[in-house]
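Shown here: the complex without one of its protein chains, the others still in place.
Up next, chain A:
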Amino acid sequence: MTRVKRGYTARRRRKKIRLFASTFIGAHSRLTRTTTQQRMRALVSSHRDRSRKKRDFRRLWITRINAVTREERVFHSYSKLIHNLYKRQLLLNRKILAQIALSNKNCFDMIFNKIINQK
C-alpha cells in the first residue's frame, strides 16, 4: 500500500474550534484538547442558559417591582399589585413595569394609584 498522510482535515477542524475559543483564558484557548472540551462546555452552557435567561430576567423584574411597591406603602406587595393589574385588565408586563419603576418613579406611582384606587 502507498503511504497516505492524513493531510489537513484535522488541522482545519481544530482551527475552527480554536477560533471559537480564542478568547478563553489560559490553556483553554491554547491547548487543542482542552480547547475542544471548553468549546463543548461553552456551547452547552449557552444552550441551557438561553432558557434560563428568560427566567432570570423575569425574576429580577419581579424582585425590583416588589421592592418598589413595598417601599412607601405598608400593606402592599408585588402579589397584590399583580392581582389588581389583572383585575383591571392592564397589559403591562413585568419588564416594562420594572423599567418604569426605575426610570420614572412618578409614572409608576400614578399607575399604582390608579390600580389600587379602583379595585
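In this text, contacts are C-beta pairs under 8 Å (C-beta built on N, C-alpha and C of every residue); 3 or more make two chains touch, one makes a residue touch a chain; residues count from 1.
In this text, contacts and distances are computed from a predicted model.
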item: Absent chain [UniProt protein name; select from "Proteasome subunit beta", "Sorting nexin", "Large ribosomal subunit protein uL13c" or "Anaphase-promoting complex subunit 5"]; value: "Large ribosomal subunit protein uL13c"
item: Residue among A:L19, A:L43 or A:L60 that touches the chain left out of view; value: A:L60
item: Contacting the left-out chain in the complete assembly, out of A:I25, A:V74 or A:L91; value: A:V74
item: Interface residues of chain A (partner: the chain not displayed); value: 57, 60-61, 63-64, 67-68, 70-71, 74, 95-96, 98-105, 107
